[in-house]
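Sharing a structure here in structure tokens format.
Missing here is one protein chain; the remaining ones are kept as they sit in the complex.
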Amino acid sequence: MQKMMEKRALELLADGTVSRVLGWSAGEFPYDMTPAVFETAEELQDGFVYNDFCGANLSKYLIKESRKEGKILVFLKPCDTYSFNQLLAEHRIIRDNIYVIGIECYGKADVEKLKAMGLEGITGIYMKDGEYTVETVYGSQTVKAYEAMAERCLACKSKKHVVYDELIGEDGEVVTDCNRFDMVEQLEAMTPEQRFAFWRGELSRCIRCNACRNVCPACSCEQCVFDNPNSGVAQKAAVNSFEENMFHIIRAFHVAGRCTDCGECSRVCPQNIPLHLLNRKFIKDMNAFYGEYQAGEDPDKKPPLGTYTLGDREA
Amino acid sequence: MQVTEYKPKIVAFCCNWCSYAGADGAGSARLSYPEEVKIIRVPCSCRVNPMFILRAFQRGADGVIIAGCHPGDCHYTSGNYFTRRRMALLFSMLDYLGIERERTRVEWISAAEGAKFSKTMTEFCATVAALGENKRLEDLRCKK
Amino acid sequence: MKKLSLAKLNDLFAAIAQREALYLPVDNGTGKAEYTKWQEGTVYSTALNTGRSAKDFFFPQTENLMEFKMEGKRIDVIDTREECEDFVIFGVRACDAASFDILDRVYLTDPVDTYYKNRRQHGTVVTMACGRPAETCFCGTFGIDAADPKGDVTCWTVEDGYVLRANTEKGEALLAAVDGLLTDTDDKAVQAAQEKTRAILAKLPLAALSTEGVGQGLTKELFDRPEWASLSEACLGCGTCTFVCPTCQCYDIRDFDTGHGIQRFRCWDSCMYSDFTKMAHGNPRVSQLERFRQRFMHKLVYFPDNNDGLFGCVGCGRCLARCPISMNIVKVMKTLAKGGNK
Partner (left out) sequence: MQRIGVFICHCGTNIAGTVDVKAVAEALSHEAGVVFSTDYQYMCSESGQQLMREAIREHRLTGIVVGSCSPRMHEATFRKAAAAEGLNSYMVEIANLREHVSWIHKDMKEATEKAIILGRAAIAKVHLNAPLQAGESPVTKRALVIGGGIAGIQTALDIAEAGFEVDIVEKSPTIGGKMAQLDKTFPTLDCAACILTPKMVDAAQHEKITIYAYSELEAVKGYIGNFKAQIRRKARFVDETKCTGCGICTEKCPMKKAPNEFNMGFDKRGAVYIPFAQAVPKVATIDADYCLMLKNGKCGICSKVCGAGAIDYKQQDEIIEREYGAIVAATGFNPIDAKVYGEYGYGTCPDVVTSLELERLMNAAGPTNGTLLRPSDKEHPHTVVFVQCVGSRCTETDERGKPYCSKICCMYTAKHAMLIREKYPDTDVYVFYIDVRTPGKNFDEFYRRAVEQYGVHYIKGMVGKVTQNGKQLRVQASDLLAGEQLHINADLVVLATAIEPDKTARSIGTMLTASMDTNDFFTEAHPKLRPVESPTAGIFLSGVCQGPKDIPETVSQASACAAKVIGVLAKDKLTCNPCVASSDELLCNGCSSCEKVCPYGAITYTDKEFRGPNRTTLIRRVASVNPAVCQGCGACTVACPSGAMDLKGFTNKQIMAEVDAICK
């Protein structure tokens, strides 16, 4: 896969179709790739990497990148294409300046899962036949790929690219039997006291680092209300439980109907708070109340909070 | 020993055209409701931002009610329809977080429904009073 | 040196907790350890390191500084400071223990931060030598020995128990108070454990990372390096690295109107934030490149410049593990060093 992507990127750079390539660059370890822009063939050959740990959704970078001179090539996984479409619908990116290569995806790995298995001191990870051989300073171990798969990928909603200029690999289908609302349902089935205790336990860990917000493709405001001293609700730290709730409720509300459920918020949370469960609650409710809606699927479809029907359920 | 009866704090956001007028109607008809209810006038129920609701709870409110024109009667044609969707989602989310759902409510009260205004507020006050003080969305800094 | 048998660890905790609050790493249910107040039944986690650093004990994320009350035209200033109660933090790793030196340089030099000092005076640090360092560890780069951590008391896990050594008066006092549980021992077992750890440390991928190319007096050479652009281009501008960092010490001061007074509090700030040190005229660092550069220049150049060569990083590796886009100080150091040789 990496070879094919690199080859296409080199070709498109060479024939002038694009002047820059947005992908991932190699890290210190086998799993810590950083999103990067490559401008020359040398840079690409030197640093371009694509593997199962390239989970970052690159679409949000296009807000900035598509406003620069020249066309940029971007590699998007199926779930990233939904974010891309949503950004497009919100006029945040300039389509003409972007060349999208859709790349097939069968789920990304989460190094945290490997570490939770006690794999410390990782020096190498090799993928073969659905298994990872993880080499560490303490010895090596083989792990089934699905055991290391990121939570969000286990509940993948779609393997279909909703937008692309060309594809590398196969285009998949929308996953109709995905189980992404299971945990929401479990929470709904609890008593309010249990739910309160659950969320207190989770949200009290928040350190308000804003990683969830800053990585979120829907959170693309010029300035967030929580950073704006004039908004009247600015807060720099979650001083107490109220502010933790306030930040996460309002953030989820602000992205309701715009969140594509890409799962980046939970991926990046340094405190492992399952933030996606807030967004999924809104998604599940909107589906149930107002009919199925998948943000980013069809940029022309009216979002649930941008329309109404006379017979909507009462609040 | 004097027992002080617990009195909840209720914020009522009322749209200017229907519910605020309904509250005026309740007044004109001398239809009482608990003094715990304090009304904030907004042009339309759709002006009510979820942030205002959370803010009220932070500052010590025990219940928040939004009152607007009946669906179809909005002065701005569509405002209350948006209110209905937004609040349905917000209230469901609060419930999901384990915050008592009964503390929040949306009611449609027309300018002619002074009696309904009074009845709704009385009933809402009783519901909130039964729940007791808002603990789950409180901000201790704002308590005296 | 004192020895504690394996079975008596819990007794030690109980004994300490009887005197003062005891905090130690405990699995928080997400696969991560966090400092938690000990109570009967609490299980000590031997995880390599806590998710959040130990600096929280001395420099908490938010802290009230004072309050104001207004009555008519009169304003009263209320000092909310209280003498801190004694407490013990157990299981601090070498890196975090070293971070306290860095924080002390900032907060205990004139003008002394009394809020910090108050906590520091009342806290006793019991460190735990590392046995299973991870690939993200690079404390050795900054001259920190994971096998021989500092702190008021140092603790080693050996085959049949724990060996403790008091390093300070506070440490002596702590061990004296629990002396009944301890027996005297020599340092043989400790040396064995240390050798083992050091052998692993040498094999770690970052073992060879050096501070060459960064440090005192290099502002001019490093400030305008073109690599900052590519290093910072993916940075989200979040505060993750800052907030998990044991040495980041910046804060913002804000007022909160409670409705019946004003609370003036401070809270952690991050130089990665776009409103960091925003002033009346605006923001001194307007692009993420500048903000990113500030963070690393501060740790690798400015701080050593002002503190006799002491780096503002202890190599705990938290930012390596937590950065949403996997950009970190190691990549910065290596890139700067590589470019410098060209």
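Chains here go by letter, A, B and C, matching the order in which they are written, and residues are numbered from 1 within each.
The working rule: contacts are C-beta pairs under 8 Å (C-beta built on N, C-alpha and C of every residue); 3 or more make two chains touch, one makes a residue touch a chain.
For clarity, every value in this text was computed on a predicted model and none was experimentally measured.
Note that the absent chain touches A, B, C when the full complex is taken as a whole. In the full complex, subunit A touches the hidden chain at residues 67, 89-92, 219-225, 228, 230-233, 254-255, 258, 302-303, 305-307.
One chain is missing from the display, and on subunit B it is touched by residues 9, 11, 16, 20-21, 23-24, 26-28, 30-33, 35, 38-44, 46-52, 55-56, 59-61, 72-79, 82, 86, 118, 142. Contact residues of subunit C toward the unshown chain are 70, 72, 257, 259-260, 286-287.
FYI, only the chains that are shown with their structure count from here on.
Viewed as a contact network, the protein chains are fully connected, with every chain touching every other. The chain with its CA mean position farthest from that of subunit B is C. Taking the mean of the C-alpha atoms as each chain's centre, subunit A and subunit C sit 30 Å apart. Shown for subunit C are the residues in touch with two or more other chains, namely 256.
Residue positions of subunit A touching 2 or more other chains, listed in rising order: 239. Subunit B makes touch with subunit C in their complex at residues 59-60, 141-142, 144. Contacts from subunit C toward subunit B in the complex involve residues 256, 258-260, 263.
Contact residues on subunit B toward subunit A in their complex (touch as defined above): 50-51, 54-55, 57-58, 71-72, 78, 81-101, 105-106, 136-141.
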